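Removed from the display is one protein chain of the complex; every other protein chain stays in position.
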Amino acid sequence: MLTLAWLVLFLPLAAAAAILAGTLRRNFLSSALACGAMTVSFLFSCAIFFQLAGRNFEAAESHVVLVSIRNFELEFGVLVDRLSAIMLLIVTGIGGGIFFYSTEYMKDDPGYSRYFAGLSLFAFSMLGIVLSTNFFQIFVFWELVGVSSYLLIGHWYQKNEAADAGKKAFITTRIGDVGFLIGILMVWSLAGGAGKETLNFGVLESLMGDGFSGGMYLTLACLAVFCGVLGKSAQFPLHVWLPDAMEGPTPVSALIHAATMVAAGVYLLARTFFLFVHSSQALFVIACTGCVTALMAALMALVQDDIKKVLAYSTLSQLGYMVMAVGLGSASAGMYHLVTHAFFKALLFLGAGSVIHAIHTQNIWEMGGLLRRLPVTGWTFLIGFLALAGIFPLSGFFSKDEILTLASMRHPVFYLAGTLTAFLTAFYMGRLFFTVFTAEPRREHHPHGEAAVIRIPLLLLAFFSAASGFFGLGHWLHTHHDAEIEWNFWVVSISLIVSLGGIAASYLVYNLRIPLPESLGVVFAPARKVLENKFYLDDFYDALVQKVQQNFAGLCDLFERWVVVEWMVNGTARVTAWSGDMLRRLQTGRIHFYALVFSAGITALVGWWVLAR
Amino acid sequence: MIGLHHYLVLSAILFAAGVYGILSRRNVLLILLSVELMLNAANLSFIAFSRYLGDLGGQVFVFFTMVVAACEVTVGLAVAILLYRTRGSLDTDQADWLKG
Amino acid sequence: MGEAAAFYFFAALSLISALCVVNAKNPVYAVLSLVVTMFCLAALFVLLKAFFVAAVHLLVYAGAVLVLFLFVVMLLGVGAEGSATPAAGPVFRVFGTVTVAALLAELGLVLWLAADHFRSAPEATEGTLEAVGRLLFRQYLLPFEVTSVLLLVGIIGAVVLARREPA
Partner (left out) sequence: MISLLVLFPLIGAAAVLLTARDNPAVIRRVAAWSCGASLLLALLLVFSFDRFAGGVQFEMRRPWVESLGISFHAGLDGISAVMILLHGLVSFSGALVSYSIKERVKEYFVFYLLLVASIYGVFISLDVFFLYLFYEMAVIPMYPLIGIWGSKNKEYATMKLTLFITAGAVLALVGIIAVYQMAGLKSFDLIELQRHFAVQPLPQRFQKWAFPFLVFGFGVIASLWPTHSWSPIGYAAAPSAVSMIHAGVLKKLGPYLILRLALGFMPDGARIWLPVVAALAMVNILYAGYCAMVQKDLKFIIGFSSVSHMGYILLGLACLNEAGLTGAVLLMFSHGVMAASAFSLIGFVYDQTHTRRVDELGGGLARKVPFIAVCFIMTAMASLGLPGFSNFISEILIFFGSWKVFPLFAAIGIFGVLVTSIYLLRTVKQVFYGPQTVSWEGLKDAVTVRARAPYLILIGALLVAGFFPQLLVGRIRSGVEPLVTAVRWSEETRLSSSSTVWKVYGDGGR
């Protein structure tokens, strides 16, 4: 089983290396390599899952020592347990689907092989995160998913926007990683204090068993680790990169920026939940962050015109849900939502991709009535939409209500924010769906049909989006660290009603196009402006970069030019030249002067010598 | 009997006279003459010590000094001629090519 | 007694002529005064029983070096020389005098301090040709030979320096 896990991990890397080394010019071979590796990985993942099930889901790990220095070791290994097994299936399953989908979506792209190399590299990195046995390894892959995301977002590097978006994504997530690495170091110190300098999850968990108290230091460590999540899972205030990342090809958005990479933060939280449970303050901060992100992103999604941007903000919002769930004390609830969300958000993105592929525009106002032209896309998109809105009996209903129930048990503010977000979600998704698929088109389109490799992944994902709520995943993922969630009829019914209300409202406004009173637009104009400007966060960051960072850099440069070089270095040179110039005057060229100085010197020396005796 | 220090005092005075000559004259030839004077003052001490210490090595040294002095004079005079040729005078103050 | 008288005579004469050397206005006088000094020194060498050195001294200095000086003085023109070589400036004079005085004082002090060491009676060494020759050709053979190289270099140097450029 562990051998299989190693293979699952390294097959995509081998594919990426093979593409880079040999088949850059042979498109078909490249995609075959990548898809083949992914398929085999998926099959192995299934095998792992069943073997693990046969062993009653007992965790197993193996690792090699990458670096060892005295009592300090950096390990690299694979860890297979419930959490990683389910994530393996998600990553290789959804990932595999998206790989196949890409063969059609990207078929005329000049960077076809490069694209598949990037996807394979991404798959490798993501699987690495999933299978990590320790903090060091997870950090390694954390960085690698960052770079593969950078490469894939910037796939169309000749577009300035794409290149900038890739850069922004990479740097923003790296800001979080600064904190993450510091957090890892702090955890390492904590472990040292608790008896063993290790970063291994299993060992750490046993070291920090019940009754462990790390005090303030632990809280800080947890928050620092959480910084990594902030970046990678695009939580407020580091969420700004995710909408921009939609510059990448749509399958990439589906795979990385919806289903897997952005969920890695939640996975990390679940994986290291044993740390967080010891610090209620850290959990509180996490819950607040998630809550703010969820609400804020849902609001921003209301005013987007780009089909992918709507989905991007929706992703942000759902990630906020997951993080909030973890912060409220149940990593399993967060993971549950992660799994269902992975299905339906990948579905939605691929659907969006199919639309874009068909009509070559991303602006929803240029679309309309596509349900008839693209039936498979349309109907599966509807399933994804309803699942996301949390309509019974689709998967989103179960996972979202688990989170809302949990919130209602904790604090009404979280619950209210969660419910409001649910309403907004239903509303903006309704707006998207109705505008694109059912409303009267504002422009005529002649979409070409849906290819089989596009249809099949959509159908599969639609099936799982619809059905994955019935597998009892929430219960299955539950560990003793997680808070118990008691099913609450009122919470469930209220959320259902709210969602249906949202859909209904959007139906009225966007499908039937009921004219709204003018005054409404006037009243909401300022709010709309704020939302369209993304709460001015991007402007704030731009100012931070342009004004603060660039000016500071300019200051350093000035200091270098004028103080270090001109003043210190050239100054020294000038002093040398000046003193040489002064000493030069001693060289009168007149032999008498020399003779006098010479004999006076001799006299003085002899005198000193005589008198010294 | 004349003591060693008589010779040494004489040698010292001659030497000082030579130094004075170098410092007070500007004519290259006279400076060279003063140098000769100093060299011979040193020679006198050598001989005196050689006599009073009973070591003939001192006299050998004087011999070498003379060789050196002879060389110095030939080269020095050649330089003086050269100086006169280029500057038209033997005045050392005129010869300040090496002024920094 | 005779020895003492001879010493004082020659010492006094050499001092006077030395002062003439450094003070003479005319270079010719200076050279001639130096000849006198050299003779006196040779005489003192004889008093010190350094016969060989005294002889060489006379030959080299009085016979060769100073004649050479005279040649050069004559060659470069004496008359112009006498007036065209004023003594150095007053500052140099003052400092020079002070330096020389200090030097002299120091030397005197050294001699005075070390006076005890000079009380020993003179040994009976005579700088005869044979004695010095033995030393030169045995113990100091190599340095002696090297001096010939030095002289050669001096000659060549003088020729090179004083040669008129063809152009």
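Per-chain residue numbering starts at 1, and chain names A, B and C are given in the order in which the chains are listed.
Operating definition for what follows: a residue touches a chain if its C-beta (ideal position, glycine included) is under 8 Å from a C-beta of that chain, and two chains touch if they have at least 3 such contacts.
Since the structure is predicted, the reported quantities are computational estimates derived from the model, not experimental observations.
A.B. asks: May I ask you to name the displayed chains that the omitted chain touches in the full complex?
C.D. replies: A
A.B. asks: In the full complex, which of A:Ala32, A:Leu185 or A:Leu508 touches the chain missing from this view?
C.D. replies: A:Leu185
A.B. asks: Any idea which of A:Tyr217, A:Phe284, A:Trp379 or A:Tyr507 touches the chain not displayed?
C.D. replies: A:Tyr217
A.B. asks: Which of these, A:Asp164, A:Glu205 or A:Asp306, touches the one chain of the complex that we don't see?
C.D. replies: The one listed residue touching the chain not shown is A:Asp164.
A.B. asks: With the missing chain put back, one of A:Gln281, A:Ser493 or A:Gln549 would touch it. Which one?
C.D. replies: A:Gln549
A.B. asks: Can you tell me which of A:Phe99, A:Tyr112 or A:Phe141 touches the chain that was removed from the display?
C.D. replies: Counting the whole complex, the residue in contact with the absent chain is A:Phe141.
A.B. asks: In the whole complex, what residues of chain A lie against the chain that is missing from view?
C.D. replies: With respect to the unshown chain, the touching residues of chain A are 65-70, 72, 74, 136, 139-141, 143-144, 147, 150, 154, 157-160, 163-164, 167, 170-171, 174-175, 177-178, 181-182, 185-186, 188-190, 192-193, 217, 549-550, 552-557, 559-560, 564-565, 568-569.
We take it that only the chains that are shown with their structure count from here on.
A.B. asks: Higher C-beta contact count, B-C or A-B?
C.D. replies: B-C
A.B. asks: Just give me the whole-number Å value for how far the CA centre of chain B lies from that of chain C.
C.D. replies: Computed from C-alpha means, the inter-chain centre distance equals 6 Å.
A.B. asks: Would you kindly tell me how far, in whole Å, the mean C-alpha position of chain B lies from that of chain A?
C.D. replies: Taking the average C-alpha coordinate of chain A and of chain B, the gap between them is 93 Å.
A.B. asks: Among the residues of chain B, which ones contact at least 2 other chains?
C.D. replies: Residues 19, 23, 26 of chain B touch two or more partner chains.
A.B. asks: Can you list every residue of chain A that touches 2 or more other chains, as numbers and ranges?
C.D. replies: Within chain A, residues 592, 596, 599 contact more than one other chain.
A.B. asks: Residue numbers of chain B touching chain C in their complex, please.
C.D. replies: 1-10, 12-21, 23-27, 29-30, 32-34, 36-37, 40, 43-44, 47-48, 50-57, 59-60, 62-64, 66-75, 77-82, 84-85, 89-91
A.B. asks: Give the list of chain A residues in touch with chain B in this complex.
C.D. replies: Interface residues on chain A, with respect to chain B: 583-592, 595-596, 599.
A.B. asks: Hey, which residues of chain C end up touching chain A in the complex?
C.D. replies: The touching residues are 88, 92, 95-96, 99-100, 102-103, 106, 109-110, 113.
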